[in-house]
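These notes concern the structure reproduced below.
With one protein chain withheld, the remaining protein chains of the complex are depicted in position.
Per-chain numbering from 1; labels A, B and C assigned in written order.
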């Protein structure tokens, strides 16, 4: 039932708005709304019961194992939320002067510095509001850098074919064209293809390392040399930073610019789609171009740097300092981890991934890159299963829902057929991984004995498989009433 | 799965305790524990996922209609919780001097005064921590009053046979014996029986009005006269105050002492069993005996009155000022209602109950007191249904769970056979009541067509009907490990 | 676990990383804090920032947020779920988004909305890009100077690399809004869109009908920039002019999202049905399951980067989902009447504040145009020191317009939402009177408690 269907004319949550209806004062009649918007007319109990009920239809970290590759769905300590919701933080107006926000700014400045430290970059800006906006900022800085040197013929960004879709999309938003680089049989960038592609039009290469194939790019130093020698810059997509936290720094690998998905590696809960935060880090060359505002300090007062302080900046990405509440959560998370904790993140996320990979292999699943270590995630390919039984990766994914697990990422990266990208994260226990293996084994058996069962999954969820085609063909994007 | 079964030796939520293990200092070895307690060894994620999952197995106001008669399960505005959890309130030590708690004390003093006003009593004490403790305090005051006058032969408390079990139990805890008074066919106290019972041994009569039969005691003024003329005092069990808030005051009905279930009428959420609060109100005669502490003010400073201020007090019922957090919630609730809101509580809870009673009657159910108005609750008797189909009140209650409703109170009051005591409360909408009627109709049909279905209900709950007998015979009250 | 993998140490699992790259100590990081220590630190930091009586608006507005909003939105099932790619396991999030889209569509009187963008400013940029995609040739967009100056800068950052130009349209010095006549100079040229704020940055009501009609007559789209609170009271973009605005964007913060130093907020975007395939961001659609039961899915994903890659309508992926959940709860709790009351109370309070402050000698209202819940005032003294003096009294007195609008003199943008009591307004007026060294006249005194 929709909230609109609970609505009854005249019903209200009376305590939630002023007791009186003030006059419309000086607003001319012709500017006034003639019909009220069709918001639901319901009581507070209606609202609470409706959305509490809806929430129970979700799978989530707090209720389910969520091995969604590339998304790093790990447990977010509850203290992070509690700290970010302290009333002085939530109540502060963004345009309040810096001297009214020294506590907040101290936190975000320290966050900036910690991110610098773990990534090995020279400077960090917290402004981008998600990974993709970080990518935009990063590529825009690459462009600003080349442009500032008059090197304006560089109009091409190289992207491995395994890259996340945001990479090419971000490059295009910066006015670049995109050229894909092939991947070799072991999941590495094909060096020959890369060599063939670089040249005077190369603005840069965007790379995820460990890649979205779940493996560490062996030849990263060679790649670095090839790109830099061609005059391009090296962009690091930090979505998989979880795997190498405290182990190896993008800065040390030679990257010029990096974005970090705070909501992945630094564990802000994903909120059913966001908010996230996508801070960017750069080496000294690119520092003048960082997006605004930056947080300066701590000598004397913390303050936000603006256009006058940073005339070469690519500018602002949003009205304020990015997603402040997300930054606070990440700050608390990092402080509670400390240096040792960072390293443990990489160790245990890698341990869990390799264990799960081996166990699933043992259970009869085909690993896409069997000669490689898993990083914090790994890929199964169900190509053979599909051929044998007709059961596709999506069917297995849906059947997992019935067994009480969220599905892994399916059909990404696009270049591995019938793939499942599995990322257990460091916060899950061995018991949970073992239970997942058992469920996968069961599904394998079901696929062979009763493929129809798997192909028609899920059976136990609040709704059965939904008709995507109908949704796209007969667009129904808003309630039209009755 | 029990939390203990998720436990693994050595696992910890490390952030939740000091990083180091301090020494045991001056504690002699022989006083130290030799084996650690068997608490679970789990991560924070284990805990969050375990208890989030468990919570989803509950029915609750926030998820279900909960027509539990006598319990007043109404919606509690979320602001009440938010206010009570303000950090300065939650962090204040109970032994901190009054001058550090003027904000808190102002709230509870105003609550005391508002309760005085709505009950029509002369003075109120907030000390009792639930209705039953309020009853204890009330009866103890009755005893202290008689004793203070040397009237020590009064050792008997009269209680209608429909009364809640706490009434006789509380009387016994005060050293009284209990005598039951019969109920007439319309749910009133049998006046003849009352007249026969009163006498020089009568300390008082405990009455719920509207009674637990869901009807207003017609002859309340006559009852008052009978008891008072016999030298007894009149005790009001305020569990059903919801029905008459702003309509009639217990003080005006002639009651000498009253307890109020704040967690019912004043809407503190019940927390799966408590906490509640059971303030007591008295007329001037009994005021000197009120339990401690009392909140004095507001001239100058608010302060807690103690033994020295109130030498005749029956004393203290707990270590501090009752359940302060519950008092704050009730205070906010009452402030948000205001005078008009109070009256609306009575109006709409009564309207909803009468509507539901009539509709269920129409649907074929037998109302226990068909000649009476319902107060805020009413009783169905399924005696005939049981005779015809074998389906008992408990079966209907369990079958309601399958239909997405919490069950009404069953088998209380004890004197109506196969009864369901139904209290919809004022916060439920007509849609919900109508849906409930439909469910009840369905069950009636099922009882006739397929009684086995109803008798074996529930079918859709996390567990099916549980074996109470086994639980009581083969006591298993704590996990014994494996 | 190591045995199962066949290695003897966790260290071995990192053996594909070139040795020379391996990090030693993370020296720059402080040691781990327990939760107790972390919370104590954060409480101390928060207390340092204190609590203020706030009269700043300027794109972010202080409103009462019902306690239920975040108590529900913080439930683990909502808070810790990912983007609802697995629809069957995400009906809670998906239905909530569908309800949000429905509410937002009705609020804007447009056909469809997406499930959020980062914030209002970046949503404006996305609207510009979208308009350019919809237009067959133009790469220029008319951007009135009465649009929030930071939003304009953000839009520029986000569109300029694609060679799109934002042409500034001046505001009327008297009215404070965009003068339809002043658009004549752009007539006949090729613009993809005209941006129309309502109310505008100065709090002034714009002549939206004329502006919308001008845009359409010029072959441009009309992009509305609106405040969602105001939409409960003001005529919605879908009803502007003869044909209605084509796209509407804004910041959703006023709908249950705390100020929080600027984020996370969310941007909303609505448009006409026929433009939906050019709209960026996620969209939820209603459908049915194999048993015919209603359900909700992410739809039109072929516009998005994870499918279309370099040809996507935008690179946006993670959006501001949880904020949208909060906004949905907020709108449901207020309902049409509640939201309208909030809007009216904001308007009334701001009028009261304006009359209390302009009762102070030398304080005047800068623009003649009708206002919604903000106003530009001119002080007889420089604004920055006056604001500092107010701060010493615990008051945030508004936004100094000097940096962005030096032409307005000692101009101050103030806002009084429904959260302000008459006492609050009087307190502000009192202190400002003292600071500018003038006695308030009758109107201001009338607000004082007890008079």
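Observations on the model:
To be clear about the criterion, a residue touches a chain if its C-beta (ideal position, glycine included) is under 8 Å from a C-beta of that chain, and two chains touch if they have at least 3 such contacts.
Since this is a predicted model, take the numbers as computed values, not measurements.
Although it is not drawn, the missing chain touches A, B, C when the whole complex is taken into account.
In the complete complex, the hidden chain is touched by one of B:213, B:226 or B:407, namely B:407.
Contact with the undisplayed chain is limited, among B:133, B:240 or B:425, to B:133.
The chain not shown here is touched by just one of B:117, B:190 or B:442, and that residue is B:117. Annotation for chain C: contacts to the undisplayed chain at residues 34-36, 39, 64, 66-67, 71-72, 74-75, 418-419. Mapped onto chain A, contacts with the missing chain fall at residues 15-19, 48, 52, 77-79, 81-82.
FYI, only the chains that are shown with their structure count from here on.
Across A-C and B-C, it is A-C that has more C-beta pairs touching.
Of all residues in chain B, those that touch two or more other chains are 15, 48, 52, 77-79.
Of all residues in chain C, those touching 2 or more other chains are 32-35, 38, 66, 68, 76-77, listed in ascending order.
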